[in-house]
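Could you have a look at this structure, given as structure tokens, before my questions?
Removed: one protein chain of the complex. Kept in place: all other protein chains.
As written, the chains take the letters A, B and C, and residue 1 is the first residue of each chain.
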Amino acid sequence: MRAFHIAQFGLENLRAVEIPKPVPRAGEVLIRVHAVSLNFRDLLMVRGHYDPKLLLPRIPASDGAGEIVEVGPGVPRLRVGDRVTGLFLQNWREGAPSAAKSKGALGGDIDGMLAEYVVLPEDGVALFPQHLSYVEASTLPCAALTAWNALIEVCRIGPGSNVVIQGTGGVSIFALQFAKLAGARVLGTSSSDEKLAKAKQLGLDAGLNYRQQPEWSRWVKEQTGGEGADVIVEVGGGGTFSESMKAVRIGGAITQIGVLTGGEEKLSLHPILMRQLRIAGIYVGSRAMMLAMNRAIGQHKLVPAIDRVFPFAQAPDAYRHLETGNHFGKIVIGDGVQ
Amino acid sequence: MRAFHIAQFGLENLRAVEIPKPVPRAGEVLIRVHAVSLNFRDLLMVRGHYDPKLLLPRIPASDGAGEIVEVGPGVPRLRVGDRVTGLFLQNWREGAPSAAKSKGALGGDIDGMLAEYVVLPEDGVALFPQHLSYVEASTLPCAALTAWNALIEVCRIGPGSNVVIQGTGGVSIFALQFAKLAGARVLGTSSSDEKLAKAKQLGLDAGLNYRQQPEWSRWVKEQTGGEGADVIVEVGGGGTFSESMKAVRIGGAITQIGVLTGGEEKLSLHPILMRQLRIAGIYVGSRAMMLAMNRAIGQHKLVPAIDRVFPFAQAPDAYRHLETGNHFGKIVIGDGVQ
Amino acid sequence: MRAFHIAQFGLENLRAVEIPKPVPRAGEVLIRVHAVSLNFRDLLMVRGHYDPKLLLPRIPASDGAGEIVEVGPGVPRLRVGDRVTGLFLQNWREGAPSAAKSKGALGGDIDGMLAEYVVLPEDGVALFPQHLSYVEASTLPCAALTAWNALIEVCRIGPGSNVVIQGTGGVSIFALQFAKLAGARVLGTSSSDEKLAKAKQLGLDAGLNYRQQPEWSRWVKEQTGGEGADVIVEVGGGGTFSESMKAVRIGGAITQIGVLTGGEEKLSLHPILMRQLRIAGIYVGSRAMMLAMNRAIGQHKLVPAIDRVFPFAQAPDAYRHLETGNHFGKIVIGDGVQ
Partner (left out) sequence: MRAFHIAQFGLENLRAVEIPKPVPRAGEVLIRVHAVSLNFRDLLMVRGHYDPKLLLPRIPASDGAGEIVEVGPGVPRLRVGDRVTGLFLQNWREGAPSAAKSKGALGGDIDGMLAEYVVLPEDGVALFPQHLSYVEASTLPCAALTAWNALIEVCRIGPGSNVVIQGTGGVSIFALQFAKLAGARVLGTSSSDEKLAKAKQLGLDAGLNYRQQPEWSRWVKEQTGGEGADVIVEVGGGGTFSESMKAVRIGGAITQIGVLTGGEEKLSLHPILMRQLRIAGIYVGSRAMMLAMNRAIGQHKLVPAIDRVFPFAQAPDAYRHLETGNHFGKIVIGDGVQ
């Protein structure tokens, strides 16, 4: 079968290879992958910036959807023809996180989804909602689940909550969509009026082009009667965290999910104390959360925002498009099967 | 009556003055103050480092205990002779924090307790447990309530929880005492073997002199089977936060309560995300929390750790003793009345 | 001014009387009441079935909306012209419930809203969302807040939750509306196909006429993939509780809010244990909850379902209409002012 390998670090070393098709053992299933969606993590991974000790060669990409084409012995709940995605964290089934559960991420700790066929254990996959195509479903394991975990599981937003999203990347747009499902009001920042306009079509209640007002926390306070937002979905890392600490209300929450910048930054911890902030690091989510999210997506017939689909053979071009930062929603690599 | 004034910033400007005795109006009570305990905040306040815009002159100190000697009209629940402390945050009665509730702190936003007489509204005081002296009770409003809020209200520790305290200041020792009441295991760091020995007498399960092992997170991991602690009571601010992020378990909590350092520090936010940390800023607590804490203190006959008591006239010496950092537990200014 | 009095128990003894217009004292406001909405409690109260020891005469009705026409001294946050409702529980501002907070209900412990003018303390009223008329706003203090407390505060439903409502009374219809705001799926039972059709216009996802299938728990299980519902909003009391215990999923919640029947009934407690049920008694809610609810109602421009409006002079007819059980949504007594 064909797959892509990170042979060495660097996007130029992401190469199509011919390797043996894997075989499912007891408790496992074989998936014919039809779509793979990219996260910024995948770009960092290929560059060697995410995990410099990554074992190479490695099949990249955590997020993929496909059809089960073979079922190993002892798999009572799945059958050939089922439409599934993988789970980002193969070992986090449910309950509180732990060191053990944090290991086993697709496209990092273990081989990922950018291959024609993938073998995963029965509990390492999830059926996806029937109204979704493979392309759409491929976006769920990382970006969607991260947003769901942050807003619905951890922050438990509801009708009347004020939520701030930053930019229009994959997690941010899912955060927008889930926040609207839950009845919240969503404020968003972007450097592009065009992207803000698109976000408004998905339900964004108010948008700010932060090029015009870099101190966007003031705008958030104006929009929330002076109090600040209940939740900030913090994806920017470095530059934005200090501003987020001002934009959130006293006692409000910042969900830290960004891996955009890995370096240190100068921070004053004083506002955390005086403003009684809650900061919650979000690392994707568990299988139980994914099932709950899929139930909600299915009920509401929610459709992920897809920026562009690249053919399998042009996977490196998809990475390059991600690199530009010009996308809105998710970038997907697909084979055209619906 | 006599009181102390911060006439200008600087400990040398903390002066005894003679001012009119206040008179309780409707809904208020007059308290004869018998003991005042100091927090590091009080030292920063006198120096002008806590709030450079503080209105001067200001009666300092948030924490005091005394006897009600006069009751204004319309105060059904209190009477002359009641033994009470003030509440640090006069406007936070209960429920979630807010901007309005965060204002009205004694010895900062409004005049404090370092005076012979103080007038407070009925809901701005709390009866203290009967087994405590005025000196002991004076330590409850800020240091004790901060520790209670962090461990019992926010982190909800219980039997089997692993808690880390830093040093042996007021909040840390209350955190030790409350954590033991709740059945937790408590690990502590200090620069002094002598202080660690004293802390063990109060229940500390294991102690580390961090001068011998500055990377104390390694020790915490060893003590917790490699997982890390459930909760870190972070008081050190600057230097210790990065170490705390390593010492806490995946999904564990850091309660940020220190005002020891106000400056910026270089931090990597990456561990917050990857280790799914929960960081919670704690700013003292509400009246409802104080009543719950007092109930527990009374039930267990818990006695605050007192370092030393200074006579009222020597209040500035008490501040100087706090400045040395040589104390264990609380420094109190008292008039000798039990 | 004119008001209604429960002179003696019995609807025939609900009489219009002429009494002195009340005068606001310090901390109070005078409200010109423009609309009063009825709850089943109000009917039980007039009959003497709710509280046989009710002090008579008593002005009935907990829920009313009006305009502030005079403000006593010391009321910084309200002014003449403000559009407000009363709070059902005058003493529950926020935080956990208590015995003291459970007292002071309008139209029961103290005089209610069925009068031309009412005086309430500043914290005993709440501004209502601007898009609502007095008639619409009058429905919020009891029925709406009870539904909000049950679903949003206590059960914390969200996208994908399955909620069951019983019938089409005031609380049930608000529960439907709030559940839809929060992204839940709502199943409802009724004895009337016509009412189910109306409920579907408000968002009901599926309805069952229980006359055709009295064991409605089977239908709920069919509708939820065999698992049962996450939350049952139990209003029927007596006859329905056993069925609710079957209709809820393992680990799910029954919110007990009905006062429709006050008597004892035979119940097996066994399913509570074996099915790990959570049963939560809901008694209206706090001021803080009301403010949160109003924020959500205002954000979503939610409009309460009004069955019929009666003129003030015909208030007893409104009670009689409530008695028939033929209503859908709220029955209101109003003076025509918008």
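Structural remarks
We take it that contacts are C-beta pairs under 8 Å (C-beta built on N, C-alpha and C of every residue); 3 or more make two chains touch, one makes a residue touch a chain.
Every value quoted in this text rests on a predicted model; they were computed, and no experiment measured them.
For the chain left out of this panel, the touching residue among C:10, C:74, C:251 or C:325 is C:251.
Screening B:181, B:199 or B:247 against the full complex identifies B:181 as the residue touching the chain left out.
Take chain A: the residues that touch the chain left off the picture are 93-96, 288. Along chain C, the points of touch with the absent chain fall at residues 96-99, 101-102, 226-227, 237-238, 241, 249-251, 256-259, 262-283. Seen across the whole complex, the unshown chain contacts chain B at 152, 156-160, 178, 181-183, 185, 292-293, 295-296, 299-300.
Assume only the chains that are shown with their structure count from here on.
Distance between chain A and chain B, defined via averaged C-alpha coordinates, is recorded as 41 Å.
In whole angstrom, the spacing between the mean C-alpha positions of chain B and chain C is 43. Of all residues in chain B, those touching 2 or more other chains are 96, listed in ascending order.
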